[in-house]
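Below you'll find the structure, written out as structure tokens, and then a few comments.
All protein chains but one are shown in place.
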Amino acid sequence: MMEFSRRRLLQTGGLVGTALLSSGLAGTAFSRIAAAADDPLYAAAKKEGALTLYWGSYEQQTMEAIRDAFKATYPGIEVNLLRQASQTVYTRLRMELQGGVNECDSLGTTNLLHYTELKKVGALAPFEPADAVNLPDAFRGLDPDKMYHVGAISLTSINYAPGKVPTPPASWQALLEDQWHGKITTGSPAFSGDVANWVVAIRRKYGDDFLRAFGKQKPKVGQSNVDTVTDILAGERVVGSGAPFSYTLTQKAAGNPIDVVAPSDDAILNLGVTGILAKAPHPNAARLFTNFLYSKEVSLILQKNYWPTLRKDVAWAEGRSLDKLKWTRNTGDDLGPEVAEGIAKWKEYVR
Amino acid sequence: MSGIRIKNLRKSFGSYTALHGIDLQVPNGTLLALLGPSGCGKSTTLQLLAGFETPTDGEIWADDVLLSSSRGVLPPEKRGISLVFQNYAVWPHKTVAENVAFGLAIRRLPKAELVERLDRALRTVRLEALRDRYPSELSGGQQQRVALARALAVEPRILLLDEPLSNLDAHLREEMRFEIRQVHDLLGITTVYVTHDQSEALVTADRIAVMKSGHLQQLGSPEDIFERPSNAFVATFIGANNELAGRSEGQGAIRVGDRVLTAPDRSGAARGAPVSLCVRPSQVRLSEAGQEAGQEAGAGGPCNVLPGVILRSAYLGEYRDVLVDIGNDQTLRAFVPPVRSYGPGMAVTAHCPVEACQILGPAA
Partner (left out) sequence: MGVISTESPGRTPGVAARPATARVPLVKAVAVGIVALLLLLLVVQPFGWVLYNSFHDDVSGAWTLGNYARIVQSADLFEPLVNSLILAVATAVIAVGVGVPLAWLVSRTDMPFRRTIRVLTLTAFVTPSFIGATGWILLAAPNSGWLNALWRIIAGAEAGPLLNIYSMAGAIFICGLYTVPYSFTMVSSALDEMAVELEDAATTLGSGTLRTMLSITIPLATPAVIASFILSFIQGLTLFGVPAFLLTPTGIPVVTTKLAEFYQQFPPEIFLAAAYCMPLLLVTAMLFRMRRRILGRKQYVTISGKTRAGRLIRLGGARWPAFFAALLMPLFSVFLPYAALLLVSLTRAWGQGLTWENLSLHWYWWALFGNSETSTAIVNSLVYSTLGATLCVALGTVVAYFVERRVVPGAGILGAVATVPIIVPGIVLSVGFFAAYTRAPLNLYGTPMLLIAAFAATFLPIAYAHGGAILKGIGPELERAARSLGAGEGKAFLSITVPLMGGGLVSGWFLVFIPIIRELSVAVFLITPKTNVMTTLIYNAKDGGNYEAVCAMSVLLLLLTLLLVAAARPLTRLLSARRTSRKAADTAGVFPA
């Protein structure tokens, strides 16, 4: 019975999604709301009346914009947003599960491992967001069982101070040139998931030799990779390795003297993931939100905030797109030990 | 008002025993002075009486109410015992009137009665004019009077005074001594007065309890304590005294060095036991060596005669304070008429009338 009604809801959701699409890509807010009003999933979510998001993907500002757009599209659902660092969010969720607390509806963090782990203990609920069809093909169907989906795309790259660096390093390898000795800033893989990801990718690519040479460049190691931007803006260092792509562009857009390079030997792509909790107190609202993530509206918000969009049909800011740059993603089922090993090697060679 | 009975009171703090079993009675309406050097246990006794400490053993009774025993204590606030502290403990955040009225307010007296008793207490210590002052604006003597008024206002059954005058200057102290006695005569409250100053005790108290090292040495009237001290410690502690240490040569005789002296024996000691010959300096007479005792020396009864050499002589106007080396590493103090000029190095003979001497045992 339950199974049946959910499938029906899924189908309806899909229908609505297609309806949304066909109703014109430049559909007005009015038409969206009008469409939403007829959505049975919305009706069910509205009955639940609330939605609790535990999110670590996207910074506060972007996340709030997404939340506000959701509230505007689907009035009558109170959204409680808890935005904290991904690992903090995950640790808290784990503790809640242990304590039998069911607060969270939708989880969004930057670490795929969180979801394989949660799936293993049966903490996730399957759902197929209809609008996910618009995702770039590479990121569709992340989990065959539909327990989790792509929630964010982030790129790790090189950033620099344009005024002080006429020709920035064009690749990871170029960072090892003598001219960058004492000029590099980076985050720590022990604190930053993105940097840890970078370490894994770089070791896969170039082995420990790269880390050894990188260490000799005497980089300044902060915590988060966001610290690279701070160091460059402050003038403490001029080139950032393992740097956040979107965030650097945001800072550039704000008028700060900073720019970003997608390395020719691949920007490192990391997927933010999202899933609905099996014991979510507001499952329909969570489904509604998950589907909303793939709406044109959210991708426009992402575009505005210099994030890679979640739709093929919405370009990134300034005409960038995934197709126009070289990127790689760490895949594999056994990333956990590889990350730990990477951190250990980093400590040996870099720190 | 009630009398106090203390039975075999003991108090230990860890391995240190502050009180070794005190028995004491304070009849209703008396002013008892607890007198002794610091560390004698008098303050501990007071804290026990006030109810701030639990006795290790023994009992304290107020008339037929058991106040303290090793099994428990009636808390201080339920005893009807007022305590005046050495450093006054006047509350700096309250005015004089607020300080004095505190205990009355606790008793929830009707307003009219409270005011009346407050005024009476302030009048008793002559502080009416200062009622709205804060303690920091008062002299030490005035603060002491506030403390006294505060203690008296609640009309306690028993009043405890803990070295109340020791923080005052000499002049004020003498004045307050009489004032305390006056207040006692006026109100007749059973009072225990702790002091280390013997003259304070002699002036104010009906009865004096002398203590040392946690033992009660003697309990008696001021005259008893001064005239008939129960042991050498009491004799020395109260008033000026010469104490010549020796051993008992049987009833009425003591060997001091190579001499045997006689005196009324109040030691009850067996032959050979350590005892002392005590004699007040004012009772000792001197004559120049080689001369017979002068007429003043020869007057009245047999004397113990001790030859010696003057070590030090001080002229004090009313008398002369002379210290005589009598051999055997012992000295003797004599207060003699100031007319005679005794100088250091002079050979003299000291005459101690047998009736003025006492053979006493050591402190308990």
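To keep things simple, chains are lettered A and B as they appear, and every chain counts its residues starting from 1.
The definition used in the following text is that contacts are C-beta pairs under 8 Å (C-beta built on N, C-alpha and C of every residue); 3 or more make two chains touch, one makes a residue touch a chain.
Everything numeric here is computed off the predicted structure, so don't read it as measured data.
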{"item": "Residue in contact with the excluded chain [from A:43, A:170 or A:343]", "value": "A:343"}
{"item": "Listed residues B:39, B:140 or B:239, member touching the removed chain", "value": "B:140"}
{"item": "Hidden-chain contact residue, picked from the options B:18, B:33, B:48 or B:90", "value": "B:90"}
{"item": "Selected from B:48, B:127, B:154 or B:208 as touching the chain missing from the view", "value": "B:154"}
{"item": "Interface with the unshown chain - residue positions in subunit B", "value": "5, 7-8, 21, 23-25, 50-52, 59, 61, 64-69, 71-83, 85-93, 102-103, 106-107, 134-137, 140, 143, 147, 150-151, 154, 160, 167, 216-219, 230, 364"}
{"item": "Touch residues of subunit A, complete complex, unshown partner", "value": "52-53, 59-61, 64, 68, 80-85, 87-88, 90-92, 94-96, 99-101, 103, 111, 113-114, 117, 188, 190-193, 220-224, 226-227, 229-237, 244, 247, 251, 254-258, 336, 339-340, 343, 347, 351"}
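Basically, only the chains that are shown with their structure count from here on.
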{"item": "Subunit A and subunit B: spacing of chain centres that average the CA atoms, whole Å", "value": "88"}
